[in-house]
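Okay, so here's the structure we're looking at.
Here is subunit A:
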Amino acid sequence: MIQYFSIVLMLVGIYGLLSQRNVIKLIAALNIFEIGLNLFIVSIGFVKDGLVPILTSNNESSAMLYVDPLPHALVLTSIVIGVGVTALALALAKKMHDKYGTYDMDEMGGK
Partner candidate 1 sequence: MDFILSVPAIVVGLFAAAVLAYLLTKANKILGALITVLGSGAALAAMLMLKGDINSVQSLGALGFKLTDYGWFFSVLMLLIFFSVSFFNLYWMKKIIHPAAYNFLYLVALAGTVGAFTAKDFIGLFIFWETIVWASMFIIPFGKSRNASVVYYAFSAFGSLSMLFGILYLYSKTGSFDIQYVLEQASMNTTYALVAFITIGIAGLVKIGVFPFHLWLPKAHGNAPDTFSPILSGGLVKAGGFAAFLAVIVMPSYKVFASNALFLGRELAMPVPNYILVFLGAVSIVVGTLMAIKSEDFKKLIAYSSVANGGYIIIGIAIADSLSVGGAFMHMFAHALASAAAFLSAAAVVHRTGTTKMSELGGLIHRMPLTYLVYLIAIISMAGIPPMSGFISKWMLFQSMIGKGMVFTAAAAFFGSIGSFLYVFRPLSAVFLGQLSPKHESVKEAPFLMQVPMIGLSLLTLLFGVFPNIVLRFISDILKTAGLDGLTLNGLVISGTNGQLNPSLVSLIFGIGFFIALIIFIIHPKSRKVDLMDTYTASEFIYTPELLHYSYAFYAPFERLYENAPSTEKWYAALIKKIEEAGQLVSYTFFNNKPRIIVFWMVCAVIALLWGGSL
Partner candidate 2 sequence: MDNTVEKQENIRKGWDGISRFFRANSIWMLMYCTGCCAIELPQAMTSRYDMERLGMGPMATPRQADVLLITGYLSLKTLRRIIYAYEQMSTPKYLVAFGPCTLNGGIYYDSHAVINRLDQYLPIDVYIAGCMPKPEAVMNGFNDLIGMIKRKEANGWKKYEQNKDWYRKNQIQALGELRIKDEFHE
Partner candidate 3 sequence: MITGILTGFGILLFAFVWQTSLDGINRKIVGRFQKRIGPKWYQQFRDIFKALSKTGVTHGWVFDFGVMMALGGIMATVMFLPVVGYSAFPGMDNFFIFVYLLAVGMLGMAMSSVGSGNPLAGIGVMRALTQMVGYEVPFMIVILGIIFGHNTSSLSELAAIQQASGIMTWNLVKMPIGTVVAYISLLGMLGKKPFETFIAPAEIASGPMVEYGGKQLGMLMIMHEFATFIEVTLFVTLFLGGATTLFGFIAKYFVVYILASLISNALARFKIDQVIKFYYKVPITLAIVQALMVVFLGWGV
């Protein structure tokens, strides 16, 4: 279920990219897309009734179902990268606003 939701989120992000002209809104759309993606990755690791993938004295048995821990790690990295990109994008947006006096891509002219 959560996977469908995350895919819908991604599609929303793509819809944003398709429909918006405002730079900030584009960045927001991009972020929505990334969030959807991250959610999706996290959801991969989910195992129903799975246990925490840490070997403790409480659950020694290796036959137990574990939640896959790797996607969480991946998402962490992904989020970091996403934040970096967003920051860069915002900086660019600021510069564009300085230069053109608008956030609207269409008003910036050019081919």
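Here are a few things to note about the model shown:
Assume a contact is a pair of C-beta atoms (placed from the backbone, for glycine too) under 8 Å apart; a residue touches a chain by one contact, two chains touch by 3 or more; residues count from 1.
On how the list was made: all candidates are chains of the complex that A comes from, given by their letters.
Since we're looking at a predicted model, the values are computed, not measured.
In the assembled complex, subunit A touches candidate 1, while the other choices in 1, 2 or 3 stay out of touch. Residues 14, 17-21, 26, 105-106, 110-111 of subunit A are the ones that touch candidate 1 when the two sit in their complex.
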